[in-house]
Structure formats: structure tokens, C-alpha cells
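On to subunit A.
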Amino acid sequence: MLEIQELHAGYGGGEVLRGLSLGVAHGEIVALLGRNGMGKTTLLRCIMGLLPHAAGSIRLEGQPLSGLDCFEIARRGVAYVPQGREIFGQLTVEENLRLAALRGGTIETGYDLFPGLRARAKDPGGSLSGGQQQQLAIARAMVAKPRLLLLDEPSEGIQPSVVNEIADIVTRSVRSMGLSVLLVEQNTDLALRVADRAVFVDHGVDAASIASRAVTREILASYMEL
Partner candidate 1 sequence: MENLSRRGVLKGAASVALAAALPMPAVLGAGTIKIGVVQPFSGGLELFGNQAKLGLDLAAAEINAAGGIGGSTVELIYEDDKTDPKTAVERATSLIRKDGVMAISGPITSNNRDAMMPTMSRSKVPLLYATNYEGGGCDRYLFSFNTVPNQELEQLIPALKENAGDSFYMFGADYVWPQKMFEAAETIVTGLGGKSAGKEFTPWGVKDFAPVVRRVKDSGAKCLLFALPGADGITFIRQAEDLGLLNDVTVGFLGFAETYLGAFGEGKGQNMWVTVPFAASMTDPGPAEFVAKIRKAAGDGVPISHYAFTHYNSLNAVKAALEKTGKMDSEGLVDGLTELNVKTPTGDILIGKDHHVTMNMFLAKTEGAGLAVVKPLGAIAPAPGCA
Partner candidate 2 sequence: MDRILIFLLDSSNAILVLMLVSLGLAVIFGLMNVINMAHGEFLVLGAYGVLTLQWAGLPFAACLVIAPMLVALIGLAAEELLIRRTYERLLDTILATWGLSLVLRQGLVLIYGPGSHAVAAPDMGSVPVFGEIYPVYRLVVMALSAAAIAFTFWVFFRTALGLQARAVIANRNMAACLGINTRMLDRLTFAFGAGLAGLAGAVMSPLISVDPNAGLGWLVPGFLSILVAGLGSLSGPIVGAAGVGAVDSLAAAISSPVWAQLTVFVAAIIVIRFFPQGLMALKRREA
């Protein structure tokens, strides 16, 4: 459902993506793995339309996304949980969710996913703990009823016990809804546990695409260690 071909993009003069190609099938969870600075976050920002790409194409369900504004891409069913969560700290939990529910969808989706948020509905998003903020960011993305979910470092800065719980909830929900997911995650164990397939990114290109179960320690070591 998502096809990326020969994507080139970067910031200022420096090129970060150098001809990356990638596909995500319907209902597939793909983990993007690779060392820091290899272009994983850049790729998500390109898909979302936050960063223009210099060459190559991005297609969603066969429709090109190139040149569309971020909000148009969002309205075509792409939801983004950015690194650092970027919830609206001064808005209440409920307002955060309502923003995502403005174009169809209901905030109940979010509360059903993480019932703990309901009790904090009237609190400002900034007052939540790190784990709860991550729950809110994911809930906000799910409320918008996306077809494709982009997750950037969802486990960053969250206690391990909470991470697994969140991961299980999200995986279950995503599977039941048949969502496609592109996941960037430093925690490779976690990533490989939830993903169907891993795509290793190295110096701005897709170096390998391997089913999660087939990823060995040696493969990991060759792409992940310096």
C-alpha cells in the first residue's frame, strides 16, 4: 500500500536519503532498523510531507504523495507519532484527541486503546508522565482512523515494563484493524518482536529487507554496530 522508489532527500546541502526504496503491504508492520543518522527519521518526515524530497517517488495506494502538503497527506490516512511525541502540552488530553477526531473518527477510539487516559481527560497533556504522553501520542494517531501509521522511536525514554505493555496493546490493535505500520525503533528486540519484516537502512539506502524471524545476530551486528 506504500511504495517508495529511489528517494533522495536531505537538509540544506547534505543529502541524507540517497536513493532509498521501500514497500509496505496492507496490514504489514515494517521495522526500519539501522544506526543513528542513517536517514530513518528523515524518511518518515518525507512520507509525512514535512520534508520535501529532491527525487524519487512516494505512493500511497498507488496515488503519488509528492508535492502534497502535510495536512493533505494526513487526510489521506497517514498518521504520525513523531520522535519526542510532540503532544500539545498546553492542551488537555481530550483536546489533543479531539484535534485528531475533527475529520471523522471519535475520541473514544483513543480512550478504548488506553483507558488510563480517560481519567486524565481534563489535564493538560504536558502534565502526563512520559509513558502516558506516549500513550496519548499513539491514541491521537489512532483516533484519526489512519491507513498507515508512522511510529518514530516510540519506546524512547519510557520504562521497559511500560514499553512492553504499550507495544502489546498497539500491536493487537493494529493487527485487528489491519493497519500498515512503519516503525523506527532503537530497541531491536522490541522491533523484531512486533514487526513482520525488517528493513535495514545504511547511509541513506535500503541495504536489506529480511523477515523478522530470519534476522540473526550476525545480520544485526553487521548493520547496527559501528
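Observations on the model:
Simple rule for what comes next: a contact is a pair of C-beta atoms (placed from the backbone, for glycine too) under 8 Å apart; a residue touches a chain by one contact, two chains touch by 3 or more; residues count from 1.
As a selection rule, all candidates are chains of the complex that A comes from, given by their letters.
Here the structure is a predicted model, which is why all the values come from computation and not from measurement.
Here subunit A touches, in this complex, candidate 2 (chosen among 1 or 2).
For subunit A in complex with candidate 2, the residues that touch the partner chain are 48-50, 69-71, 74-75, 79-80, 82, 86, 88-91, 95, 98-100, 102-103, 140, 144.
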